[in-house]
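Let me begin by presenting the structure, written as structure tokens, before commenting on it.
Presenting chain A:
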Amino acid sequence: MSPRVTYRDAMREALREALQRDPRVFLMGEDVGMYGGSYAVSKGLLAEFGPERIRDTPLSELGFVGAGIGAALGGMRPIVEIMTVNFSLLALDQLVNTAASLRHMSGGQFHVPLVVRMATGAGRQLAAQHSHSLEGWYAHVPGLRVLAPATVEDARDMLWPALQEEDPVIIFEHALLYNVEGPLEPGAGADIRHARIRRPGRDLTVVTFGGMLNPVLGATEELARAGIEAEVIDLRVLRPLDDATICASVRRTHRVLIVDEEWRSGSLAAEISARIMEQAFFELDAPVQRLCGAEVPVPYARHLEEAALPRTPAIVEAARRLVGVAGAAP
Partner candidate 1 sequence: MDERQLRSDLIGLLQRVAPEVDPGELDAAEPLRRQVDLDSIDFLNFLISINRQFKVSIPESDYEKLRSLDDIVSYLLKAMPAPSGGSGKASTSAV
Partner candidate 2 sequence: MIEVKLPSLGADMDEGTLLEWRVHPGDEVSKGDILAVVDTTKAALDVECWHSGKVFDLLVEPGRTMKVGTPMLRLLEPGENAASIPPARVPAAPAPPPAVTAPPAAARRPVSPAARRRADELKVSLDSIQGTGPDGAVTLKDVEAAAQARPGRDRAADMRRLIAAAMSRSKREIPHYYQTDDVPLAAATEWLRTTNLGRPITERILLAALFIRAVAEAARRHPDMNGFYVADEFRPSAPVHVGMAIALRGGGLIAPAIHSAEQKSVTEIMRDLSDLVARTRAGKLRRDELADPTITLTSLGDESVRAVHGVIYAPQVALVGIGQVRERAWVSNGAVVAMPVVTITLAADHRVSDGHAGARFLADIGERLQHPEKL
């Protein structure tokens, strides 16, 4: 029986292992040291590894991400934690204009082996400046690899391969996942190239990632009771997208629902839908459907926040509609 641990503990375990294995690895960010991280991911690491390797930074995303880039160029393997994706916008210049571009602009002479971790997503009543899902913005940028671990295992296993990349990797950790428990087998190392099928099914494919995986899996239980077998694809890697896994599933089920907490316009859901049109149009038995976050700044009030997010009942309803009258057993 494998032990059950939280996503937070798994992530801390991954950090600890990386710090132990490679002396070039260090962690820096706001409150990662003394405070133990705003989501308590790095709790205890300062005592274990000391202030040289667990570094608190000033409140300046632009500054400390830039410092991370410099360290990476200088031969280190920095892990930079940004408190939320909203705050990462302050560091967009460093991430897009520098980290993602330097290899290209130097004709391949300079690589930036930087890992940036950040929390994303809503559901904790942290309002519009701490709750957005902007994964798609980063997935838009050539030169970045973008990961979204959605399970406890991926939380532990994706960090180390990310640190082995020669180019910058962004890891999105959905804030609602930190307390989720799951089984954890001894680390085998995860690939950071492919999507995974979390549940096989024949009637439709639900493509999702990150914080939406658990609501989707909950919905599939309910759908199964109604006789609808949904296949669930956890993207895991948001850039580059694993088109092959998605399209192979479409060839089996012929129907696709994309569940994405981001705003619908210009979202990853939009990109995936377009790729399915391009690569698997003639496999489709119904229009691709998207279920996304409401296009509002995420509200503070709990009921409004909940109403703005894709939740299990809405997923069930969207899947039923997609399968159609004939497919949905009453």
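Picked so that all candidates are chains of the complex that A comes from, given by their letters.
The criterion applied here is as follows: a contact is a pair of C-beta atoms (placed from the backbone, for glycine too) under 8 Å apart; a residue touches a chain by one contact, two chains touch by 3 or more; residues count from 1.
Just so we're clear, the structure is a prediction, and the values are computed from it rather than from any experiment.
Engineer: All of 1 or 2 sit in the same complex as chain A; which one actually touches it?
Structural biologist: It is 2 that touches chain A.
Engineer: Touching residues of chain A toward candidate 2 in the complex: what are they?
Structural biologist: Chain A reaches candidate 2 through residues 254, 281-287, 321-322, 324-327.
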